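Left out: one protein chain. Kept in place: all the others.
Chains: A and B, in written order; residue numbering restarts at 1 for each.
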Amino acid sequence: MSETKSGEVRSEVRDRTLLITVDRVEKRNAFTPKMMRELAEALTRLDESPDLWVGALTFAGPHTTAGLDLPLFFGPGAARDADRTPEMVDPFALARRCRKPVVAALQGITFTVGIELALAADIAVAAEDARFSQMEARRGIAPFGGATFRFLQRTGWGNSMYHLLRCDEFGAHEALRCGLVQEVVPVGQSVARALELAAEIAANAPLGIQATKAAALEYVQHGEVAAVARIPKLRETLLATVDFREGLASFVERRAARFEGR
Amino acid sequence: MSETKSGEVRSEVRDRTLLITVDRVEKRNAFTPKMMRELAEALTRLDESPDLWVGALTFAGPHTTAGLDLPLFFGPGAARDADRTPEMVDPFALARRCRKPVVAALQGITFTVGIELALAADIAVAAEDARFSQMEARRGIAPFGGATFRFLQRTGWGNSMYHLLRCDEFGAHEALRCGLVQEVVPVGQSVARALELAAEIAANAPLGIQATKAAALEYVQHGEVAAVARIPKLRETLLATVDFREGLASFVERRAARFEGR
Partner (left out) sequence: MSETKSGEVRSEVRDRTLLITVDRVEKRNAFTPKMMRELAEALTRLDESPDLWVGALTFAGPHTTAGLDLPLFFGPGAARDADRTPEMVDPFALARRCRKPVVAALQGITFTVGIELALAADIAVAAEDARFSQMEARRGIAPFGGATFRFLQRTGWGNSMYHLLRCDEFGAHEALRCGLVQEVVPVGQSVARALELAAEIAANAPLGIQATKAAALEYVQHGEVAAVARIPKLRETLLATVDFREGLASFVERRAARFEGR
């Protein structure tokens, strides 16, 4: 078997959560074009399936990823990621975006696209041994997967330039301090914790959650005026759902709601 | 007296500060349409009165608010907040906005619109017992009062999604960590501290302060290019004020300035 054929991205349904696992442990999960396409397929499934409400993006073994397997993407005869088609959800959220929330679990080496995939997700959990580096400029290029502005959306201008321009390696607590990740957990618990967070999200009305993500996206894409203008339609749509009637009933009856996503 | 008639929003002038108090302690300050209209009236008064330079938005009793009294806004025969007219300042800052700074004092239960009213203000102080939850999606809907983008303006994408999507309950120190509030104070001191911060602001030139808030707003509404373009007019206007002459004189004479707001 050719080395470039190794590696896969698996998906598994856990109640309302799609558990996605990137697995090429023998190469520290360095992405091949095939793996990137499989990840796009998994996210497309999450986006399109009415029964899946949240995604957990996880990585097998001790490391998140060493990044792209560069020669396979950029070397002579590189396939690039041509296998990925524009109709699929883009794992970097630069083209078609996943409307459902995604929680990323990070550990060990988390380089280049490892950070960018987490930035394209919504919430990130890091194990204490996580080692981050957005080091593209050390290799003569720059981040092409959205880090140039998404690092900024999470951490502000100063903190993002502090890491993007130096291409330094930094740890989980620095990532927490500056807002890149939201929780630091003991080594070995990042996946389990991401699944817990996903289950928390899945307990809420999925249309309300998706509307929240869409409204926040409107703000980063078009600014506050556009985000404000979107609210009346958002309100009208959600107030007409079955889930809102259930939510109001559960409030009056002082019980947990049972949502259906419609 | 019908229960829906209970609750009021009071205002009191303290030097240059309008102290606004939301009071429906027996219902943990759950907002009625009447209370929301009274809050709009108070903020309109603050915005329009030349002698009032800062607002302090406070809540009577041990809690900020349990949120909207949902059945009164959304239930059968709900009055909604039709009493509130578009000419008034919108407490959620989605329509007409208050141009004067507002400092919010939070404590105990601070749910849904409690967070959104603080987000529509400028600075927030939380007592150590504050319990935050933006839990609309637990009830089948989503935040309609601006949290979807203002939580993000304060805390970044990761931290805002961490709380908006989970609808979790979190404490004052987590709110401080992620930038939702600016100070945590002992229980019972949130209102006093908000008044102190308001007095600090009121010691400065009110036109300069309002121009600062307006310029920051321009940025979140229209981006940096628009914010830069606004500076020459801002500069020209402020340099022509009486308060600037006083400020320059006080600088030369090494004394505190006495501003008039013109």
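FYI, a contact is a pair of C-beta atoms (placed from the backbone, for glycine too) under 8 Å apart; a residue touches a chain by one contact, two chains touch by 3 or more.
Predicted model, so just to flag it, every value in this text is computed and none were measured.
*Asks:* Among A:25, A:60, A:220 or A:242, exactly one should touch the missing chain; which is it?
*Replies:* Final answer for the missing-chain contact: A:220.
*Asks:* From the list A:17, A:155 or A:241, which touches the chain that is not on show?
*Replies:* Residue touching the chain left out of view: A:155.
*Asks:* Looking at the full complex, which residue from A:39, A:89, A:178 or A:234 touches the chain that isn't shown here?
*Replies:* Touching the chain that is not displayed is residue A:178.
*Asks:* Decide which residue listed in B:41, B:69 or B:122 touches the omitted chain of the complex.
*Replies:* For the chain that is not drawn, the touching residue is B:122.
*Asks:* Where does chain A touch the missing chain, residue by residue?
*Replies:* Its contact residues with the unshown chain are 70-71, 74-75, 94, 136-144, 146, 148-149, 152-153, 155-162, 164-168, 178, 220-223.
*Asks:* Pick out the residues on chain B that sit against the missing chain.
*Replies:* 101, 122-124, 150, 153-156, 179-182, 197, 200-201, 203-205, 207-209, 211-213, 215-216, 218-220, 223-225, 227-228, 231, 234-235, 238-239, 241, 243-248, 250-252, 257, 259
Just so it is clear, only the chains that are shown with their structure count from here on.
*Asks:* Please compute the C-alpha centroid of chain A, do the same for chain B, then give the distance between them in whole Å.
*Replies:* Their C-alpha centroids are separated by 32 Å.
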